[in-house]
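The structure is given below, and queries will be raised subsequently.
Just one protein chain is left out here, and the rest sit where they should.
Let's turn to chain A:
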């Protein structure tokens, strides 16, 4: 188990990079997922079709395949995902702005994949709001946007926060794949590094990175439990 102490800096570095990609991917997936959810519940049929098609494609494709498309398909199309080199963000999250595009590719894959699940979590929340609420709002003359903003979404939020949390937790664990698509130095890739190049036994290293993931996921789970309890009071 000495590897946990000897190589603490490697584990810490891996944790930091995984945290970076998870924060960015979570924000991206929540935004894109919200847009998709609005599409799926919109009154305009073509928009609904777009939302449904997106969810059907990305929810049903293995993440590894999405990663492959991002990491090897985008370069084939001549893109290095340079649009993600966002000026202020890239000084905070330094990997975003480097010449090596693999951090951005991995981020795109995680966002695209997770957004489908975020969309469904949000939509299930909207469906949990009694239809009478939306009908009443409409009969009061609220537009679709106003209806969502003031009536439906505030209530749906309560029903969707827990499934959303599960989606994000799943995403954090899914981020372990990025190390196999050219991102150097995240938690899972660090484990690979320590076991194969430096010859450490696998089990202690695996325990080390598991702790890293648990530090991210357990507090998130605890937070969700609290939110759930609060909701129970609010009802």
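Just so it is clear, contacts are C-beta pairs under 8 Å (C-beta built on N, C-alpha and C of every residue); 3 or more make two chains touch, one makes a residue touch a chain; residues count from 1.
Methods note: contacts and distances are computed from a predicted model.
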| Chain left out of the displayed complex - its UniProt protein name, from "Glutamate ABC transporter substrate-binding protein", "Cation/acetate symporter ActP", "histidine kinase" or "Mg-protoporphyrin IX chelatase" | "Glutamate ABC transporter substrate-binding protein"
| Omitted-chain contact residue, chosen from A:6, A:135 or A:198 | A:198
| field | Selected residue (touches chain absent from view) among A:14, A:51, A:125 or A:179 | value | A:179
| task | Could you tell me which of A:102, A:117 or A:213 touches the chain that is not displayed? | result | A:102
| Among A:56, A:94 or A:127, which residue is in contact with the omitted chain in the full complex? | A:94
| task | For the chain that got dropped from the picture, name the residues of chain A it touches. | result | 72, 75-76, 80, 94-95, 98-102, 179-182, 184-185, 189, 192-193, 195-199, 201-202
